[in-house]
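Okay, so here's the structure we're looking at.
All protein chains but one are shown in place.
What follows is chain A.
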Amino acid sequence: MKFKAFLTDHGVALLERRFLPAFEKIGKTCHVYLTPVHFILLHNVLNSDGVQAIAQFSKDVVFDDYRISSQNQDRIAFTVDLTLLLRALKSSVSIYGDKLQVKLVRKRPSLSERPMPYLTFESKGLKSAIIQDVPISQPLNRIDVQELQSSLDMAQELPRTLVQVPELQHLIGLIDRIGKLGEVLEVAVTQYGDLHLQVSQTMVSLGSEYRKLRVIGVRADPTSMGSASSSASRLQQALQKGEASKVFVNMKHFAKSLQCHLTRPDAAFCGVGAVDSCLYMMFQYFIPGTRQTDNTISLHYRLPVLDPGGA
């Protein structure tokens, strides 16, 4: 099992300033999954509770001179502590030097101990070199890697309808305020491009309705919904017609997933997974200077849904 590559400047910036800080907000550790073509960060994908997050980068976005080999179809996966990984990247940035090399090594922490796996960052300056060893888990076995791969494949199944979420900062502000009123958030997405967020408790229900958002996937004509006057009745009608999906999610999960704004996405979409299985949030990044989606980077979150009975 071998892995060795050079991190590109863009790769370092992407990870250090954007993706790792966002991942750190949702959990302490994550899986790093390296394949011959992709570098993938996965959080919480082997559990069904909690926010799942998957960031996938084409290897050339992050690395130069990428060399990987393993007996498991040249795929390697392990878990890493996000704080340590971020710290190693941060300090490597502050060293003015040559390229930053990263490789997988096995070292003995002390003579008496067994060799342990590390991800080693090596930056060579003109007169000095700095080596940082970030401890990682034992590489995942074939079965676990397969499981990671299948959850990755599963995550490729997009909801039938996705609506473009309005400005994330606005949403964060809203959730900050309504978050105090309840622990369960009702999220509904209609095929007309409406997004409803609502929190209810015995004495108050508070929510927000965003209308005429951009729709990806299955859409319906908004004129078909008749003359409903209030947002609640509009949603009710859409649900009855099967042109909307509604799920309940944990307010904290939703708030955490909004931390994705740290990755500076250019567009964010929200949808409900098939048979109301999860709330799906997808983020797009544009090729700098254009409005074209950069397909070499992708990020999405999946939030577990709560049983409405418990809501």
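Going forward, a residue touches a chain if its C-beta (ideal position, glycine included) is under 8 Å from a C-beta of that chain, and two chains touch if they have at least 3 such contacts; residues count from 1.
Everything below uses one rule, namely that contacts and distances are computed from a predicted model.
Per its UniProt entry, the chain excluded from the display bears the name "Cell cycle checkpoint protein RAD1", taken from "DNA polymerase delta small subunit", "Trafficking protein particle complex subunit", "Transcription factor IBH1" or "Cell cycle checkpoint protein RAD1".
Only one of A:116, A:130 or A:181 touches the absent chain when the whole complex is considered: A:181.
When the missing chain is restored to the complex, the residue among A:71, A:112, A:230 or A:290 that touches it is A:230. Among A:61, A:93, A:116 or A:206, only A:206 touches the chain left out of the display. Although one chain is not drawn, its touching partners on chain A can still be listed: residues 166, 170, 173-174, 177-178, 180-181, 202-212, 229-231.
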